[in-house]
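Take a look at the following structure, please.
Moving on to chain A:
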Amino acid sequence: MIYEGKQKIWSEYQKEIPDDHYFYVRSCIRQSFFPASEATFLDITRNVLEKDIFETEHHTTCGGIAYHSDTIPQETVMTIIARQFALMAKHGYENYVCSCITSFGLYCETMETWREFPELEAKIRENLWKSCKLEFAKPKFLVHASDLIYKYRNQIAAQAVRKLVNVHTGEPLKVVEHIGCHYSKMFPSKGVGGAEYPYVLVGMIEAWGGEIVDYPERRHCCGFGFRQYFIKGNRGYSLSNTHKKFESMEPFKPDLIITNCPGCPYFLDRWQYVIAESTGKTYGQDGHGIPALTYEEVAGLVMGYDPWDLGLQTHQVGVEPLLDKMGVEYDPAKKFLGKNGKDLGSPVPCSCLK
Partner candidate 1 sequence: MTPLSYLLAAQAEVPEVIDRIPSGFSYFVIPFTVGVAFMFCWLGVGLIRLLADIPKEDRIKFGKSLFIPKVALKNIKELFCDCLFHVKIWQRKPLLGYMHSAIAFGWFMIIILGHIEVALFVPARLNVTRGGLFYPIFYRYFVWMNPGHTTLRGSFFFFLMDFFLLYILSGIALAIFKRFRSIVLGMRHTTKPSFADRVALYSLWMIFPLRLLAESFTADLSGGSFLTIPVNQFWHFLFGDKLWFMPCWWAYSICLGLFFAAMPFSRYMHILTEVLWILLRNAGVKPNHPRKGVAEAEIYACSSCGLCLDACPMNVQKKNLKYSSVYFIRFLRRHNEKKINAIADKCLMCDKCHALCPVGVDAPALRRAQRATVNNTMPYNYAYLDASGSVQPSEPGRVHSRFAAAENGLSPESAPADSTQPCHANPGVLYFAGCMTHLTPRIIKSVEKVFKAAGVEYAFADREGGICCGRPLMLAGRTDAAAKVIEANKQMIEASGCKTLVLSCPICYKIFKEEYHLEGINVVHYTQFINELIAAGRLDVKKTDEKIVYHDPCELGRGCGVYLEPRAALSQVGTLVKASKEYDESICCGGSLGSLTLDTHDRAKISQASLQALLSGNPETIVTACPLCLKTFSEAVSRGENLEQHVKVKDFAEAICP
Partner candidate 2 sequence: MVDFGFGLVPSSRINLDLFDKGKYEELAALEPDVRICMACGSCTAVCTAGKFEPTSLREAIEDIKNARADKALQMLEPCQLCGKCSMVCPRGINTRHLILSINKIYSEK
């Protein structure tokens, strides 16, 4: 691997990311899978970095999951999106940041479609007015939440209490980055670093002291694939997809996977259990599996957040070995206690995956 070669490509795919004043929209599934990640994002940006990140409870789903499952007309999806944009404008913002990659991809796709087919845009403008009495608007800058963390990566590093380093050996942690497919594969120029060698997560890892691992199947989808997962008859493909990625990354012995998409950490995490349970194969050291974290969780870890506040207990693959490696102090007894201190109930221990 020639690092300079990658740098050259990264330099060609730099998108403009405004520093402040964003209208923030959440992700449907992240809110339920990893709710602490979005909270962490808001906490870091608002409270630590003191940025103006606005959110409203009136925003809805973008319709992306329905769209990619072929169950919603395009015009409907576009009108939903137009409504989100209109909400942004209504609150006086022109920078739009979303937490979800599916949404991000769909927004990019929709904006491109409007650009190519202005008559469609006119139609949506009309739909929006008819249905919501809202004024049509488009964001000036559309970014993904990971773009913002990428933008702030050095500030975060400056305020970090630890690095992505194995405190016992002093070696940097080996980190696999996994980008959501819809982040830049559809529109390489819309992602930091493009589609082939995306830099958005690599930049964070580099800034926070980790070592990036570039494995052959790095481009592969996490396995979600919408219909591959939703329909049980297809679920084997979803699983096989993830299996292929783990087989490919295994020789590199990664300590950690960092992701920027709602589905990816979920599937890279949960399918490890299913693979272990159905084939007996585990990845990572001593049958522990490889933790797959969101970028907010990783940012939170380096910034010294309590792992249980970051929601790391919601992962199937145990994060304790990673925390130990990083030298993060944690109270095992509090792992399954809620914010209010009440016992959430702990899952049945899994014998196949430690």
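Please note the rule applied: a contact is a pair of C-beta atoms (placed from the backbone, for glycine too) under 8 Å apart; a residue touches a chain by one contact, two chains touch by 3 or more; residues count from 1.
On the choice of candidates, all candidates are chains of the complex that A comes from, given by their letters.
Since we're looking at a predicted model, the values are computed, not measured.
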Selected neighbour of chain A [touch, this complex] from 1 or 2: 2
Complex contacts: residues of chain A adjacent to candidate 2: 232-233, 235-237, 239-240, 243-244, 274-275, 277-280
